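Shown here: the complex without one of its protein chains, the others still in place.
Up next is subunit A:
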């Protein structure tokens, strides 16, 4: 809470001192941000649709179907995570992990996707998951509504590319995100797609000045694509446990380098 308030205050002071340069940069960003909003809306629509099917399977007690729908449903959420995270109450309700709760998996407060994941994979059952599924669908629907009503802050959109990479670098490369289902590679796909989309949208604005930068960034995205392609299976990916140690290291350096590089994207666009 305190931290959020601090950030809020900082953002406000930046806003008050916005320079002419930043204003013109913001004008240039109008179109990319409008396009990004469409991208996010489409992802949200898909998220609500997929979550409806996923939670219906859970409520019907169909473990196999629910398991099959878990990872593809999350894909849309992972792609727009930086925007979803603007509503921290919903992000916690939808995507928090057992570690965030005092009694971990046994904690009655433990909600959302990962609570259901735990039941499906660790208990191979949908017992007790009905109310969790109802709440998840309600939260996802609410998220969609709130985001559709939101004016996207440019620095959050552009900064989102780096945020997605930071997420992977800090807590996903270890395989702890989807620790029961090991469907982490699906999440990675969503995170990388979401970050790459942002780079694509602002590319025309920095192409001339930042050719070398974009070349490095593209090369690292390509490295990630090459590795993920090796683990493709059907419409998705094999279990995270099959990722070799060598490939995990290459992914890790690519992610950290992307995080380092993309952290400069806001500044390159003149955003505070």
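Operating definition for what follows: a contact is a pair of C-beta atoms (placed from the backbone, for glycine too) under 8 Å apart; a residue touches a chain by one contact, two chains touch by 3 or more; residues count from 1.
The rule is short, and it goes like this: contacts and distances are computed from a predicted model.
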Next on the checklist: Not counting the visible chains, the remaining one has a UniProt entry; which protein name from "Formate dehydrogenase subunit alpha", "1,2-phenylacetyl-CoA epoxidase subunit B", "ABC-type polar-amino-acid transporter" or "Deferrochelatase" does it give?
Outcome noted: "Deferrochelatase"
Checklist outcome for this item: Out of A:62, A:105, A:200 or A:260, the sole contact with the unshown chain comes from A:260
Checklist entry - For subunit A, which residues reach the chain that was dropped from this view? => result 22, 246, 249-250, 252-253, 256-257, 259-260, 263-264, 266-268, 270-272
